[in-house]
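With one protein chain removed, the remaining protein chains of the complex are shown where they sit.
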Amino acid sequence: MMGGSSTKKNMFSRLVPLLTSLARRGLAGWFIAIGLIMVIAIVVMTMLAPWISPHDPSAIEMGPLLSPPSSQFPFGTNKLGQDMLSRVISGGGIMIQVALLSVVICMAGGIPIGLLSSYTGGILDRILCLIMDSIYAFPGLVLAIAIALMLGRGVVNMALSIAVVYVPSYFRVIRSQVLSIKEMAYVEAANAIGAKGHTILSRYILPNVIPSIIVVATVNFADAILTAAGLTFIGLGVSVDIPDWGYDLTVGRTLLTTGVWWVIAFPGIMVVLLALGFTLMGEGLSELWNPRLEQ
Amino acid sequence: MTLRAYVISRILLTIPMIFILLTMVFVVIRILPGDPVLAHFEKNVDPALVEEMRVKLGLDKPLWAQYFDYVFGVFRGDLGKSMYDYSPVAEQIFSAFPATLELAISSMIIAALVGIFLGVQASKRYNKPVDHTIRIFGIVTYAIPVFLLGMILQLVFGVGLRWLPVGLRMNPMLAAPQGLTIGALHFSTGLYTIDSLLEGNMFKFVESLRYLFLPSLTLGTVLSGVFIRLTRTNMFETMRLDFVTAARARGLRETTVTYRYALRNAFLPVLTMIGLQFAALLAGAVLTETTFSWPGLGTYVVDRINFRDYTAIQGAVVVFGILVSIVSLVVDLLYAYLDPRIRL
Partner (left out) sequence: MIEQTNAESHLLTVNGLTVEYWTRRGKIRAVENASFTLDRRETLGVVGESGSGKSTLGLSLIKLVPYPGRIVSGDINLEGQNIRRMKDEEMRDVRGRRISYVFQDPMTSLNPVEKIKDHFVELIQTHEPKVSKTQALERANQLFRDVGIQEERISDYPHQLSGGMRQRVMIALALALNPSVIIADEPTTALDVVVQAKILDLLNTLRDRYGMALILITHDLSIVLQRSDKIIVMYAGRIVEYASSVDLYSSTQHPYSQGLLNSIPNIELIDQKLEAIEGSPPDLLNPPKGCRFWPRCSFAMPECRIEEPPLFETKKNHLVRCYLYKDETNDQ
């Protein structure tokens, strides 16, 4: 194919020992391993879509309109005669982009604010806490709807609206970690020898905070995907000419009552699998790093 | 901290939070896109129409004046006027609210019951297959988009088995339940299930349940995961406590030990969780209502989106936020009252 295949083989060989060591860690390890496989498989599939999809996903009238799954079109065709299999293979792009972008924005905003606020303390901390609590208390989807509505369609706007809703999660997690670490002796000691604030932050606090951030990030991803699907379902999705699972879900919904189940089923399964992958990773990681039920 | 001090400080805390909430909504809807009025109209529109709307909705005033009007309006119960027909938004929301309330309550009940039951079962069989299955169930239900689950249930129970209706709130051939009427006095809750009981009409009651069932099941299932996890963890710890072993040592039945001893003591965090999940409940309700054509606040918001009725949406969003604030306040106070550490 292209030059990418050798890098992929390389990643694969590093992946296998990781997975086997995970599988040995009990149910939590399995969760992480399976979640990781699911996510990677879907992402890789989406990236390789232009090469592996049997037909052009946007080409209309490839076959009979609204035909059920058959040997020629294993996932059937939709109202425009598009091949559902190709649409499913290529449809993840937007969702993955939105999710990724929202997580990045969220982290870029939430982590520094969280670090700054908890480290500095004082009035700034209290005000920020109050603001973050207000956002956190709000029904996520509703806020995302409001923001997406006013910003307009588009990948970036959707990502922004989801990101705003999740910033408080990072803020809280970081803040609780920082506050507990701040009290510990070695930070006081570092202060005493005159280390600057940002050194303390990066050397002592940041490394301890990373596991929690990763766990929150996985949940963030899963929620971003579900929220993106929800927003699309309501009609605030991205423009229609790119194959998108969310879009197919919305379209497929109206077709459902007429007995046409395949338009919604397969993209639906993919969305579930992607969200599930991240959720499994999150569950497994949090169980592994914060084991609650030790004997 | 004494109970009184806590109650006062907690109530005081709600006020700034509501203010921040109102401001957030204001910023998003009025400031973010620039001009909500222009956004409402299609491209080639008569500027006179635009100006007329501005004046009628009070959107021609300077921004700070608008803000004050808005905030004071909320406290007075005035949520502005709809861009669509200038009728008061508050009225529309008020009429749509009971449907969402009914859905929310029944979904939360299902989520809590299912979650607690499965959590208890899982905690008793730690690390065995049943435990794993239940945990996976909790995770998978969380990962399914609520509207997808709704559609699957519609397909199976509505279209396939034809047992239950797939949409709306009541049988179209029946009038909505009227509630209790004594002479000239009229009392209704707006909840079809209760109102039909008050009316004494069993047929309406059954029908309202039939329509309520699938949406509540959908939303309840998606929310149950959190309760499963919480109950499982809490029960596991509580069952290891001395008084539970002591109860077993007296030869009490396993069900007694599980429910009267362990669960009654592990229950309090579940109560708090109900409050915490309320926000997620409302978010899910929006999608559920849309899927089942359930005429509540969620459907209202989505309809208004189609009409580009931004003032109405603003009002609805504000209501959502205030609802969550009130519920979390009530739950916090309830918890403080029930927690023996604070009470004693």
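Things to note:
Residue numbering begins at 1 within each chain, and the chains themselves are lettered A and B in the order written.
One rule holds for everything that comes next: a residue touches a chain if its C-beta (ideal position, glycine included) is under 8 Å from a C-beta of that chain, and two chains touch if they have at least 3 such contacts.
Being a predicted model, the structure only gives us computed values, none of them experimental.
Summary of contacts with the chain left out: across B:252, B:322 or B:336, the touching residue is B:252.
Considering the whole complex, the residue from B:19, B:86, B:163 or B:243 that touches the absent chain is B:243.
The missing chain lies against chain B, touching residues 126, 240-243, 245-253, 256, 260-261, 264-265, 340, 344.
Just so we're on the same page, only the chains that are shown with their structure count from here on.
Put simply, the C-alpha centre of chain A and that of chain B have 25 angstrom between them. On the side of chain A, the complex with chain B involves touching residues 27, 31, 130-131, 133-135, 137-143, 145-147, 149-152, 222, 226, 229-230, 233-236, 249, 253, 256-257, 259, 261, 264, 268, 271-272, 275-276, 279-280, 283, 292-293. Within the complex formed with chain A, the residues of chain B that make contact are 16-17, 20-21, 24-25, 28-29, 32-33, 36, 39, 126-127, 132, 135, 139-140, 142-148, 151, 154-155, 159, 166, 233, 236-237, 279-284, 286-287, 290-291, 301-302, 305-306, 310, 313-314, 317, 320-321, 324-325, 328.
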